[in-house]
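Here the complex is missing a single protein chain, while all its other protein chains stay put.
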Amino acid sequence: MESVVLDGRSLTLDKVERIAKHGALVSFDPGAEEHVERAHRVLNDLAAKDIPIYGLNRGVGVNKDRLISADFFEAYNRNLIYSHSSGAQPLADDEQVRAVMAVRLNTLLSGGAGIQPAVVRMYRDFLNKGVHPVLPLRGSVGAADITLLSHIGLAMIGAGDVRYGGEVMSAEKALMQAGLQKLTLGPKDALSIVSSNALSAGTGALVLQDCRKLLATADAVFALSLEAFQGSTDPLDEAVHRVRPFEGASDSARAVRLLLQGSQLSDADTAERIQDPLSFRSACQVHGAARDALAYAERLMLIQLNSPDDNPCIIEDEGRIVPNSNFDVTTWAVAFEMLGIALSHVSRISCYRSLKLGTPAFTGLARFLTPDPDQAIGFGTIQKTFTSLDAEIRHLSNPVSADFYSLSGDMEDHATNAPLVVRKTGEIIRLLYYILGMEAMHAAQAVDLRQGLRLGEGTQHAYSAIRSAVSFLSADRPLTPDIEAAAALLESGALSRIVLEQQGGTSYAK
Amino acid sequence: MESVVLDGRSLTLDKVERIAKHGALVSFDPGAEEHVERAHRVLNDLAAKDIPIYGLNRGVGVNKDRLISADFFEAYNRNLIYSHSSGAQPLADDEQVRAVMAVRLNTLLSGGAGIQPAVVRMYRDFLNKGVHPVLPLRGSVGAADITLLSHIGLAMIGAGDVRYGGEVMSAEKALMQAGLQKLTLGPKDALSIVSSNALSAGTGALVLQDCRKLLATADAVFALSLEAFQGSTDPLDEAVHRVRPFEGASDSARAVRLLLQGSQLSDADTAERIQDPLSFRSACQVHGAARDALAYAERLMLIQLNSPDDNPCIIEDEGRIVPNSNFDVTTWAVAFEMLGIALSHVSRISCYRSLKLGTPAFTGLARFLTPDPDQAIGFGTIQKTFTSLDAEIRHLSNPVSADFYSLSGDMEDHATNAPLVVRKTGEIIRLLYYILGMEAMHAAQAVDLRQGLRLGEGTQHAYSAIRSAVSFLSADRPLTPDIEAAAALLESGALSRIVLEQQGGTSYAK
Amino acid sequence: MESVVLDGRSLTLDKVERIAKHGALVSFDPGAEEHVERAHRVLNDLAAKDIPIYGLNRGVGVNKDRLISADFFEAYNRNLIYSHSSGAQPLADDEQVRAVMAVRLNTLLSGGAGIQPAVVRMYRDFLNKGVHPVLPLRGSVGAADITLLSHIGLAMIGAGDVRYGGEVMSAEKALMQAGLQKLTLGPKDALSIVSSNALSAGTGALVLQDCRKLLATADAVFALSLEAFQGSTDPLDEAVHRVRPFEGASDSARAVRLLLQGSQLSDADTAERIQDPLSFRSACQVHGAARDALAYAERLMLIQLNSPDDNPCIIEDEGRIVPNSNFDVTTWAVAFEMLGIALSHVSRISCYRSLKLGTPAFTGLARFLTPDPDQAIGFGTIQKTFTSLDAEIRHLSNPVSADFYSLSGDMEDHATNAPLVVRKTGEIIRLLYYILGMEAMHAAQAVDLRQGLRLGEGTQHAYSAIRSAVSFLSADRPLTPDIEAAAALLESGALSRIVLEQQGGTSYAK
Partner (left out) sequence: MESVVLDGRSLTLDKVERIAKHGALVSFDPGAEEHVERAHRVLNDLAAKDIPIYGLNRGVGVNKDRLISADFFEAYNRNLIYSHSSGAQPLADDEQVRAVMAVRLNTLLSGGAGIQPAVVRMYRDFLNKGVHPVLPLRGSVGAADITLLSHIGLAMIGAGDVRYGGEVMSAEKALMQAGLQKLTLGPKDALSIVSSNALSAGTGALVLQDCRKLLATADAVFALSLEAFQGSTDPLDEAVHRVRPFEGASDSARAVRLLLQGSQLSDADTAERIQDPLSFRSACQVHGAARDALAYAERLMLIQLNSPDDNPCIIEDEGRIVPNSNFDVTTWAVAFEMLGIALSHVSRISCYRSLKLGTPAFTGLARFLTPDPDQAIGFGTIQKTFTSLDAEIRHLSNPVSADFYSLSGDMEDHATNAPLVVRKTGEIIRLLYYILGMEAMHAAQAVDLRQGLRLGEGTQHAYSAIRSAVSFLSADRPLTPDIEAAAALLESGALSRIVLEQQGGTSYAK
């Protein structure tokens, strides 16, 4: 069984994916556990001195003016969990729940919360035993996901529901079956559980990881389209990218060059052709723009995953607790918004390539790639399908992070809508798999119609993968099943694997 | 068993709902059937004269330059249905499928298509026997929903899948079980099946009908909030609306006045109070703006439901067939976009009312309507829940109708994305039920905290309905179940019924 | 000298334009003046009884809890004008200032304000003597334009600046030169001056009037393009619109049919052609969608122009004053947002027609309508010009009305951004004149290249008008001057006049 060691400072997208999607077990770096204990002692020492501490001996939000007496700690912390459980459907799936718990666990290890060590162990146990709290995805404004993460706290104290062993049951029952004791929350524990962006960050980490595969897929589909189009490889020329060193574009061009190795394209004398439509010529620049945006978002996300977003935050080595706004995620929320916009370009340029592949004036092939102009219509109406999905992506790419209210007695007058920002980015990616899937259907069809092409080694793999899911269109047939099959194939990683392996392999792409 | 007579010119939103949601049977007005037969004869006569007719003896889209010979009619029409079946998930639910078929059936009766009468009867039989083709909702750009309506044609010729008797099965099997013969399509039949906006119009009619209930619900929730707020009724004064006669605002104010009849509010001397926050004072103007927008959209939709959107269109009394663009729905697509924007105002003003109800300076009640300031937190964090849903509505309200491509060999260079426009409007409505549900939770809580209020007759009903789903918050408890229950209650029509009945009753509100 | 009689209930867009743009003098219907005096007496009577009245003996906004004593009336009203003068650049031009004053004057005549009659006369005198207060356009959230209309009040009390006789000078000096006495404001007068939507409504009325001309222009340009394209007139067929009676589309088709009377197009046997690209075929439906949206917006605007938007409002015949929200303009603000979206369709469909006119496969003419394929490039790069302006229109068409804050001690928690909504709609119109101007350049060029076409009577006029501003492109030349000339020609009404006259003439089109 695969396992991931958490230490609060080295979590990666890949590790999140392994825990979330592949069921990897988690364990603690010993130093991290000690860190958690020391921080908890600092908190207790400060509390003992009767220093006012938000969420410990004082209320939260505008209730910061309310004193909370030590007698009331347990009830207060339970009530906080209760009253903060205010979500709306849809529910997170198991993979998302696991990502969220893994992220919150790691940021707790990074120190800062001063949380009771037993709570930390409970996150680990939930992950390792497959206890997955029922977790709504709507209801947080993204200035810490307090209304949603509370549901994990609920389960820890034996309230609410969880999914366990494939069914939904009461947390109480699941804890029992899993051999876990429900927790009694101590001072500030409830705040430490809810006051984090782990929902946005956990789901966001999965989205970024998906996006990496999506962009590898986009390169592979483009490479095959270029073969199908018999287009020029000049714009992929290494020198072109060397003189204008945008990293994403350079990387994309390199990936495509590798895929095309061995192709007859490189033999072609394209001098008279001079140049192709921009949907082909600029593909690597546009895919590269999304790669650049992704790299920026990922860089920020890695800070998020490996630092405390707690307020107040224990500065353990100084024995202090400091009120702050480290739960503010504006910087990476807007990076996700940019990523969505960049992906809308990836979508548009794919749509235009598909349109070109259906146009005889550009390909020399039959209109709409019909196998028989007299007997079959071919890929005509499907143009409406992918462009209508593209319109939806365009719509999703509109920003939403700045649309917030002043809440909680006017104390909470900034927010980011991070969970929604993440969710719409994920929806864009899912729609893009459809769009690229339909491009792949065009590309494979054109390759077949051309007969006898010598494809590159990588594009040959890509072609075969597509043909394993969608057969040659030899006569008109309902295309809806093909559209679903192509999207599913791409989403499975069948094409991204080729690209990512050729890049030297990243384990998640197995 | 309820039944609806269709004649091609008197379909209403209410009738669509009855067929779609209440399983009403459909029958034909005899005149309409004759009309269909005459139009079909006109088409055959013209075809016999060898006049070039789009989709009959010529191809469709850019293929209009292709001749289709009579020998090939059946194969061509089958191929057209096949190649146009190009949708993507999600699938329409049964209610949506029924609405779509009812609308297409009625517009066929309005004349214009020249379709084979047997096809018309098949729509009726599908509705009356509950044969519901599997119909994807994504994939149409809304310049006729040709990629999706084709799936109904598939089922008629015994291909593809349907839902029948509660399960998904092959159309072939379902037709047999239902005692129906699969059709053989004749000249232009396939085009007549696919070239219509019935998917957008059918789902759109349901959305408008829902919206009517939503706006009645909004008035009822506001009326209860006004009681809870002990706000001024001056802005509801009939004279105020008489001098500035915006219809929607006047109707909304009238509805709220009726709900409040008998309330102690009307006894209040509010002179010193002078006026309330705009979220209360302007409620009827804002709800009224949405009512005006809805009335505009509905007026256009009724034309859509009762006129042919066929191209080419038979002008039966003149014995002509005329190429045209009557499938263009820009005018009502943009009306839906306006409606979405108006609903985003309804959402915001509800959110602000909930915030006010939680603010002691405005209500004189405890902060966040807590039942016990020392022991319970109350409705504090839930502010994040409804405002985060409001942000999503704000996002959905962005326009998308003009984001289209030039397709089909550059022949199809305008579109409307009508299915997506309809879908996002429906999502706004669903989210608004949550938001109004949370306002209703606040209002009922404040009413309870005030103790002994004499409510209006209508608001008392509304209060009771809410309390049947969500109990008084006497101590902190997880709010997620309450949030879902309140939304479900409102969506069920529990509150809109009160308003609509008081308006003299519309049958759909039963 | 032209003159307009105002009576508070019959102001039209046309009259606003005449006052604003053509310098028409205004006078009062005698009944209206008496009405103003009676309402003022009602106000005084109520005030004498010491009833709390917002903005009279009580402060405004959250300051409604402040008493204002009679001794302090003058100072209070001056301070209110002062403190409400909070605008930002740009400044309204003279035409806009006049429209704003005319609208506020008329709504004062509709009763409701209870304002001192001398103030009413001052609006008239400002209009008739050309005293135009310096009026910023930015700074109002559109829940009454209080921050901006205050600048008119400033001028009336001899403060701030005005434009008079062509120069900017102090109001004090201008009043003297114009022979006017500065006013002393009495109880509630300041509130009556500022608490109105006259800025949004006045500038909005001008925008709607411009839009009417724009849409007439669009029909004329399309008609000429249809000649240039030698397209089919089938989609204009009266029967097509009779069976699907969307009003805007039917009106647009009628306008185009009239323009084409006498054209050789009607002789053409287009049977084999079957149908044109949608940018031609759907033109009237799309222009019609904008006409429908305009009609809706205009209908609401006429209510706005002819009813009081005062809060509180005198109900003169009942001797009451009622607090209200009649300054809420959500209903027509969202209508303007819809209009902008509809206009973005008009823009896109014009762009696609221009593209088609440059495409040999559709026209049979030389690529990019070059007069000499060997020596000139023609209308190739200009495609970037009109489509880049179209992108700007797409951007402007995004909604903004619901993006407001809770202000004034949380009393003002709804708004509409009406001035910005109006302004962006106006910008869309201005950009559309450019886009249609470039389409007109294409159409005229194609007509010339075809040589010897017999145009319709109306389209011949349109052609001649265009050629008076932009000559045939016989060789490459810088196109920037042509682009500006064509836009200016259209904006001057040269083409709309032809359409509007043929419709029976509306006086404003002279």
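Miscellaneous remarks
Labels for the chains are A, B and C, by order of writing; each one numbers its residues from 1.
The rule is short, and it goes like this: a residue touches a chain if its C-beta (ideal position, glycine included) is under 8 Å from a C-beta of that chain, and two chains touch if they have at least 3 such contacts.
Since this is a predicted model, take the numbers as computed values, not measurements.
Of the listed residues A:79, A:397 or A:496, the one in contact with the hidden chain in the full complex is A:397.
Considering the whole complex, the residue from C:25, C:62 or C:303 that touches the absent chain is C:62.
Across A:2, A:45 or A:237, the residue that sits in touch with the chain not pictured is A:237. When the full complex is taken into account, the listed residue touching the unshown chain is A:413, out of A:45, A:374 or A:413.
Checked against the full complex, the one of A:161, A:309 or A:392 touching the unshown chain is A:309. Touching the chain that is not shown, out of C:338, C:420, C:447 or C:495: C:420 (per the contact rule at the top). For chain A, the residues in touch with the chain missing from this view are 51-54, 58, 64, 110-112, 143, 232, 234-235, 237, 239-240, 243-246, 248-249, 271-272, 274-275, 277-279, 281-282, 284-286, 288-289, 292-293, 296, 300, 303, 307-309, 311, 313, 315, 318, 320, 322-326, 328, 330-331, 333-335, 337-338, 341-342, 344-345, 348-349, 352, 355-356, 359, 362, 394, 397-399, 401-404, 406, 410-416. Residues touching the missing chain, restricted to chain C, are 59, 61-63, 66, 75, 78-80, 82-89, 136, 138-142, 146-147, 150-151, 154, 159-160, 351, 355, 359, 367, 373, 375-378, 380-385, 387-392, 394-395, 398, 400, 403-405, 407-409, 412, 415, 417, 419-420, 424, 434, 475-480, 483-484, 487 (touch as defined at the top).
Following the convention adopted for this analysis, only the chains that are shown with their structure count from here on.
Superposing chain A on chain C by their CA atoms means rotating through 180 degrees, a value rounded to the nearest 5.
Distance between Cα centroids is largest for the pairing of chain C with A. Per-chain Cα centroids separate chain A from chain B by 33 Å. Centre-to-centre spacing of chain A and chain C amounts to 46 Å, using the average Cα coordinate of each chain.
Annotation for chain C: residues 398, 403, 406 touch two or more other chains.
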